[in-house]
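Removed from the display is one protein chain of the complex; every other protein chain stays in position.
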Amino acid sequence: MGNKPKIAFYWCSSCGGCEESLVDMAEAIVELSTQIEIVLWPVAADFKKKDIEAMADGEIVATMLNGAIRTSEQEEMARLLRRKSQILIAYGSCAYTGGIPGLSNQFPREQLLKYVYHDAPSVVNPEGQDPQTEFHDAGRVATLPIFSEVVRSLDQVVDVDYYIPGCAPNPELVLDAIHALLSGNLPSKGTVLAPDIALCEHCPRLKTKPADIAIDEFKRPHQHLIDPNVCMLVQGFACLGPATRSGCGGACLKANMPCTGCFGPMSNVRDQGAKALCALASIVAGTTNEEIDSALDGIPDPVGTFYRYGLAKSMLRRKVNMEPTLSK
Amino acid sequence: MSSIQRQIRFESDRDPGFADEIRAMPGCELIDRCIQCATCSGVCPVSTYMELTPRRIIELTRNGFKQDVLNANTIWICTSCYECQVECPKEIGITDVMYALKTKAIQAGVEPKHLGPPVLFKEFYNMVRKTGRMSETQLAVRSFIKSNPMQMWGMKWLGLRLLKTGRFSVKLEHMPKPSVLHTALDHADRIDGRRAK
Amino acid sequence: MKYSYFPGCSLKATGRAYEESFLSLCKALDMEMEELENWNCCGATSFMSVEMGAAYALTIRNLAIAEKAGLDMVAPCGGCYGILLKADHYYKKYPTVHESAVKSLKTEGLEYKGTVRVRHPLDVLASDLPPRALRSKVKKPLKGLKVACYYGCRFVRPIAPFDDMHNPETMDLLLKTVGARIVDYTMKGKCCGGAMSGAMPNVAQEMTYLILRAAERAEADVVATACPLCQFNLEAYQDEIRAAHPDLKPIPVVYFTQLLGVALGLDATATALNRQIVPVEPILREKGILADEKKQPATAGV
Amino acid sequence: MPENFEPKILAFFCNWCTYTAADLAGVSRMKYEPTTRVVRVMCSGRVDPQFVLDAFAHGADGVLIGGCHPGDCHYVEGNYKLLRRFRMLRRLVASLGIEPERLRMEWISASEGERLQKVVNEMTAQIKLLGPLELPERFREWDTELHEETFDKEREVVASGQ
Partner (left out) sequence: MDDKTIGNGSEEVRIGFFICHCGSNIAGTIDVEAVADYVRTLPNVVVSSDYKYTCSVAGQDMIVEDILKYKLNRVVVAACSPLLHEKTFRAATQRGGINPFFFHMVNIREHGSWVHQDRALATQKAMDMARGAIARVKFHKALEKRREPVRQSVLVVGGGIAGIHAALTMANAGKKVYLVEREPTIGGHMAMFDKTFPTLDCAACILTPKMSEVGSHPNIVLWSYSEVTEIKGYVGNYDVTVKRKPRYIKEDLCVGCLDCIDHCVFKTGNTDDEFNQNLSKRKPVYIPFAQAVPRLVAIDPAACTHLNGGKCEQSCATACDRQAIDFEQKETFEHIGVGAVIVATGFKPFDAHRKPLYGYGRFPDVYTALEVERLVCSSGPTGGDVVLKDGSKPKSVGIIHCVGSRDHQTNRWCSRVCCMYSLKLAHLLKEHTDAEIYNFYIDIRTPGKGYEEFYERLQEEGNHFIRGRVGDITDVPIIPEEEGRMIVRVEDSLAGFVRRIPVDMVVLATGLEPREDASEIRRRFNISCSSEGFFLERHPKLAPVSTTTDGVFLAGCCQGPKDIPDTVAQAGAAAAESLVLLDVGYVEMEPMTAFVTEKYCSGCKTCLPLCPFSAISRDEEKGVAVINPVLCKGCGTCVAACPSGAITQNLFEDRQIFAEIEELLVHA
């Protein structure tokens, strides 16, 4: 067993969906397990941090890390695994671009803690206790990691070799990645392991999009019936398909929902949200501020629309000043 | 015997700071734009009575000939009808310049002490500062006493006519609460174009 | 329709007829005029000639009070109207004026945001009434009465918010509406010399003479004005002018509000015609607009 | 705020109108604040929101986009395309806590050198009041937020492992 390549899976700030996607490989994972040795997988097996610490640097062939980085423990583990691994793969949207946890970059840390420990309707906290990083009781010390101000993607913390996008990634992509890994047939460093072309490429609805499209009004998907055969943009729904990497198989569109952009941008794009915004706004109808604004009013939350998965990795990364500023 | 005077002006006769003070007052900032077209003098209904026409006032002011400007009767003749200001092709606030110059003359104490308008202005000013309102008859009487008491006699018929039509009142009008105005006006800036300390 | 009303000093004295006729007219037309609380003199031309900062503060104080009331502010006196407009404009344009006024207002707990719309009765009557409201109330059209409308300076200078700066005609239109014939003459926007009438009477009277004579040559029966200073100046010195220019015939000078009141059939107190130095009733009777004195009881109430 | 804060305004000027207006301001020797750094593009329609965000991310205190007046675009309607993006972008930028005064779009025609001068001076004054944006500094701060904690631990681990 000692000769099999060592592979580690780890999770940071994530929902567990990425772990689920590993399990979704089903039989393939059993077959894989004959070729690899899993050295860390907190969800599925009992390995300890000290086991990893005991390894030599670079002893792990590859680590697939999912989840964004928000706590000191996560940063510490990311560093540790980086040191011990030859290849570090950011696995899933959160590790890749910050993902849904990245949306909390719109709020100050204190506000989040206050909500979660005091104000949320489901909270029962009669003493108004706040979590402490250290707790002393009868000579014993219990510690919690530090909760940082800012959520970061994995590559904002440590050097990353490859990215597998998706919320969650689909199993085919993962398998392809692992096979490439095992065969040593790897692309250049920094590559996103998904097709470098937008989702529209394969979208069956594309043929219904006219060459002279002009959007009068953006609509919100939950307020309207959606025609399952017609291009989402033609219907006025803010679909991020044109600005999002394919590889997901168009899962959301198959479920008759517009693409929300979880696979991130193509390689020629630096900021998915800005590009998506630009592409969508460019085809809005109207020539005056009023006309344009009324069309754009259908996108009440631009950050949530264009940076649902990518705020942490976007050019601005986080809300700069926490006071609301725009007067209409 | 009147002696012949030199009419020349030397650079030392100019007071450029004076021109700057006027420029800094509201409505007077554009005097340097003047092309001396003379529309102001042409349209002014009373330019025919002025020692210096409005055009010359602008030219002398922007060059800082303070004494010439303040000592001419022009600024006291101006009725403030704004014809010059609205017709000026360079949109210079000529009437505002006239106001600015009047305040400068009174500040400098060079206003003609017995000419009707400056006497009236000061009486009006004092009365409004005190009572907050202007009482026509009182103002007329006070102004005449200080400028031309004889003229009052000529006005007796006018007084009578007003009395007959119920338009004559010797009462001193005032605001219900003039004290608030006293405080308020005491706190206003002197806008005189001088740089604040 | 409700307005803040800024009478100004003259309307309480020599311009009494203006206030009386204007307020009765408003009443007849369902326009409510609420006199501004503790208002002060606008400052006119005189105050500004002595001290500029206090002058603007003085004027703006009235605007600040009106802003609290939240209504349009009606100033019938041309002098007040012009200076209020200008102060509002300069308050926004010149930081020196602004800062000075802010400091001054603060002592009284006032502030002026710059939202007050200063209006003149000409403007209000011409623009705010529903169409035909005035015409439908006419009881005695001023048929055959030839009126020279005289505007003077301040409605249109230096700022003209509601009329043509060079050829104002709001008053013409209003009086035409009630049946008067408007005569055309070229002096209607020239200065009456009002500011000088006391201080330099000879200058002012010369200016007045030209205006009255032009109106007379245009065969006007009566001159209509919209400013107490113009009215006073054009009417009160006609005897003195005649001393120098015997050719000038007496010509009645009234407020346009008086003529409108007559047309609406308001009574003599309401139109304040008794305050004329040069009486206007004779010509109104001659034209059959007012009933003959002797026949009056017989036609009263018709 | 640092003493003598000189804002950095990244400006995108279209070749035909605003860039030419800036040239005209130069030829007319109109003085304005030395705060702008101009990127010339052929048309304001070329301005990609990525450029704007990249500028902020790299230390711009403000971004100014200058194009032709509506109807005057040398390329017919590039400025309208910009306008549409800009209307959305300003909402996005505002929701990310950047004051709206820091992102400005102006139509300045080739003859409006004076306007260019006014806009630059006005924007400079506004940004001076707001103070520096300093995103690169903030990024550094965010990236090193946990360093004390994690580096110490890492050093411990490394030390104990040896």
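Labels A, B, C and D are assigned to the chains in the order they are written; within every chain, residues are numbered from 1.
One rule holds for everything that comes next: contacts are C-beta pairs under 8 Å (C-beta built on N, C-alpha and C of every residue); 3 or more make two chains touch, one makes a residue touch a chain.
Bear in mind the structure is a predicted one, so any value in this text is a computation, not a measurement.
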(request) Please provide the labels of all shown chains that the missing chain touches. (result) A, B, C, D
(message) Touching the hidden chain in the complete assembly: which of A:Met64, A:Leu88 or A:Ala198 does that?
(response) A:Ala198
(request) Can you work out which residue in A:Asn3, A:Gln129, A:Gln223 or A:Asn268 touches the chain that's missing from view? (result) A:Asn268
(message) Residue by residue, what part of chain C touches the chain that was omitted?
(response) 166-167, 186-187, 210, 213-214
(message) To test your reading of the contact rule: which positions on chain D touch the chain that is missing from view?
(response) 6, 8, 10, 15-17, 19-20, 22-23, 25-27, 29-34, 36-43, 45-51, 54-55, 58-60, 71-72, 74-78, 81, 85, 109-112, 117
(message) Across the whole complex, list the residues on chain B that are touched by the chain not included here.
(response) 35-44, 47-48, 53, 55-56, 83, 87, 89-91
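Methods note: only the chains that are shown with their structure count from here on.
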(request) Return the chain label for which the distance between chain Cα mean and whole-protein Cα mean is smallest. (result) D
(request) Provide the C-alpha centroid distance between chain B and chain C, rounded to the nearest whole angstrom. (result) 24
(message) Taking the mean of the CA coordinates per chain, how far is chain B from chain D in Å?
(response) 51
(message) According to the definition already given, which pairs of chains are in contact?
(response) A-D, B-C
(message) Quick check: in the complex, which residue numbers of chain D touch chain A?
(response) 48-50, 52-54, 56-57, 70, 80-81, 83-85, 87-100, 133, 135, 138-139, 142-143, 145-146, 149-150, 153-154, 157, 161
(request) State the interface residues of chain A toward chain D in the complex, per the touch definition above. (result) 53-54, 71-72, 75-76, 79-80, 106, 146, 148-150, 152, 156-157, 269-271, 273-275, 277-278, 280-282, 284, 286-287, 289, 292-293, 296, 299, 301-303, 306, 314-327
(message) Residue numbers of chain C touching chain B in their complex, please.
(response) 9-10, 12-17, 38-41, 43-54, 56-58, 61, 82, 90, 93-94, 96-97, 99-101, 103-108, 152-154, 156-158, 165, 190-191, 193-196, 198-201, 203, 207, 236-237, 239-240, 274-277
